[in-house]
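Excluded from the complex is one protein chain; the other protein chains are retained at their positions.
This part shows subunit A:
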Amino acid sequence: MAPRIQTRVSNALLPLPHFLHILILILLNSLIMLFTIPFPPILGYGRSPDQASPTNGAAYKHHIPGETNYLKDARDMDLTDTTRPFPNNRNFISESVLSEDLRNEVYVRVVEKKKSLRAVSVELGIDMKRIAAVVRLVELERRQKSQGKPMALPYARAVHEMIPVTPLAEQGERPTFHEPINDLPVHPSTGSQIFYPVPESRSFTRVDAGRVFSGAPAMENERKEKISHPSDLAEEVMQNPGSIEWVGKGANARQVLQPADVRIPHPQLVQLERDRMAHPNERRVVADLHAQRLKRQEEAEKKRRERAQERREKSVKHVEPVGGRFDYRIQDAVFTKETVGVDGRAPWAPGRRYGVPTNDRTRGTVKIPTRVEA
């Protein structure tokens, strides 16, 4: 998936036909060129002044709309690498951003068509967190536009001309996937190398490897026989997150490391692939199975969210005095060893405690906020 450069400029205010986008682009280009004062050609180099060379920075002064203009490697000027801003660092790539049209499309699909984040993420190849952020930002943009707050439109246009942009696929075109959506976070407990002897006759799967890494005893044979593939666990965990085993005691307690099939953001795609392998050339059957599974998982998730919300609401008592401006939320303090410490006077315990000075005056205490409620 090579990042594509946006060749058309979008303007949110004016839905222009396609050829006009290009026209504006050309015009903007010429506008920018006007401000270029070409450097006198350097003798002895025989290059035109616009060409980048180790002694000539004129080429970097202004951007060319639709192209990146990053520093070229002085030792290898012919290297046609347009995505690396730092010539010394081969590991950093300037990755594409969502075009304005694509952002609006995400918003339309999530808010107006009421599709789930998960579905939109798979359709457009955008990370779920990014989709949530895009919806938030587009909503904020619309609100600010309706309030008549100032916007930085020329700036936004210029930035989108300078950096790689993932365009919105046009009608009948295959969508360009923006980023890999099934990233598996590397778990810290997998950092160590473990020598674990296993008989060759025994099949050692990802489920077993996870148990070894988290120091859990091997799974019983009866249970293991029920798991035909590690992705079977994904369904189970999705329905009941409490089903994950725990090992260790006290502060050392940890959940058993689950196989990659469970920990990736879109476990349902593995199951879809398995369906495809089980039912080759039966697209309808596969699609039905997938739709059923998605429905089941969404329902389970919804139920879980509702239950959590209910529990939260149960613990908080709302008091609204008549004619008052405030809504008091009263929550019972829980006095256990964990919440108030052994002697009941731990610094994180609720309320003021006699004989315990407040922490904010002690030296070296950081007083800047650690989080801001949204």
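Points worth noting:
Everything below uses one rule, namely that contacts are C-beta pairs under 8 Å (C-beta built on N, C-alpha and C of every residue); 3 or more make two chains touch, one makes a residue touch a chain; residues count from 1.
Just so we're on the same page, contacts and distances are computed from a predicted model.
Look at the chain that isn't drawn here: its UniProt entry, checked against "Eukaryotic translation initiation factor 3 subunit H", "Dolichol phosphate-mannose biosynthesis regulatory protein", "Small ribosomal subunit protein uS4m" or "DNA-directed RNA polymerase II subunit RPB3-A", names it "Small ribosomal subunit protein uS4m". Within the full complex, the residue among A:E95, A:E282 or A:D343 touching the omitted chain is A:E95. From the options A:P188, A:P280 or A:G324, the residue with contact to the chain not on display is A:P188. Set against the missing chain, the residues A:P85, A:G215 or A:G341 yield one that touches it, A:P85.
In the complete assembly, the contact with the undisplayed chain comes from A:M162, out of A:V110, A:M162, A:A216 or A:V340.
Mapped onto subunit A, the footprint of the missing chain covers residues 11-15, 20, 23-24, 26-27, 30-35, 54, 57, 60-64, 68-71, 74, 85-95, 97-98, 100, 103, 127, 129-130, 133-134, 136-138, 140-141, 144, 148-156, 158-160, 162-163, 179-180, 182-186, 188, 198, 200, 203-209, 229-231, 259-261, 264, 266, 269-274, 276-277, 368-374.
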